[in-house]
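Removed: one protein chain of the complex. Kept in place: all other protein chains.
And then chain A:
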Amino acid sequence: MAGNRHLASAVIAAVFLGLVGLLLYGVLVSDRSDRDVLPSPLIGKPAPEFSLPVLHEPGRLVDSRELLGQPYLLNVWGSWCPGCRVEHPVITRLAETKRIRVVGYNWKDEHADAMRWLEQFGNPYWLVLVDYDGRKAIDWGIYGAPETFLVDAQGIVRWKHVGPIDEAVLERDLLPALDAIGVPR
């Protein structure tokens, strides 16, 4: 009986300390103004190769090589993702400037839900790629939505952002990143 109690106490203490440690880790990570300050191993490297279906033309596959020649912004989203809704007006305004092709990466979604989402909020994307089982997303290191990658004309990943892109991120990070790879204003 006494042994049981010690065991119970130890379990309680372990669960408690584990939780506190985990949450502390979470707070410390969120501490960085931007979580992707953990530099993505992809930055400066070629974007993963892929061949993915297109949302609006089921049956058509787009190969990563077809996107070369001009820079593009890969924006990971899902209809289930509240953060994507938050950044949607910002992405839309950026796309409307036609400064860069914005490619949607519809991740872990359902076809009907994704179509409905675009229908309701508007479709800012030049092209929407589909990755419903999330298999290709692993190559990109995607771990949440929204997440956004800037890929240059040679297919090199130049910039990455985790979380919604708001006006501040746009002004402070994304527009300078576009300037840096020489995308004309």
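The rule we apply is simple: contacts are C-beta pairs under 8 Å (C-beta built on N, C-alpha and C of every residue); 3 or more make two chains touch, one makes a residue touch a chain; residues count from 1.
Basically, contacts and distances are computed from a predicted model.
Of the candidates "Sodium symporter small subunit domain-containing protein", "Branched-chain amino acid ABC transporter permease", "Heme lyase CcmF/NrfE family subunit" or "Pyruvate ferredoxin oxidoreductase", the chain left out of this view carries the UniProt protein name "Heme lyase CcmF/NrfE family subunit". The chain not shown here is touched by just one of A:G59, A:P82 or A:P184, and that residue is A:P82. Residues touching the missing chain, restricted to chain A, are 2, 5, 9, 12-13, 16, 19-20, 22-31, 35, 80-83, 86, 88-89, 93, 108, 112, 115-116, 119-122, 138, 141-146, 162-164 (touch as defined at the top).
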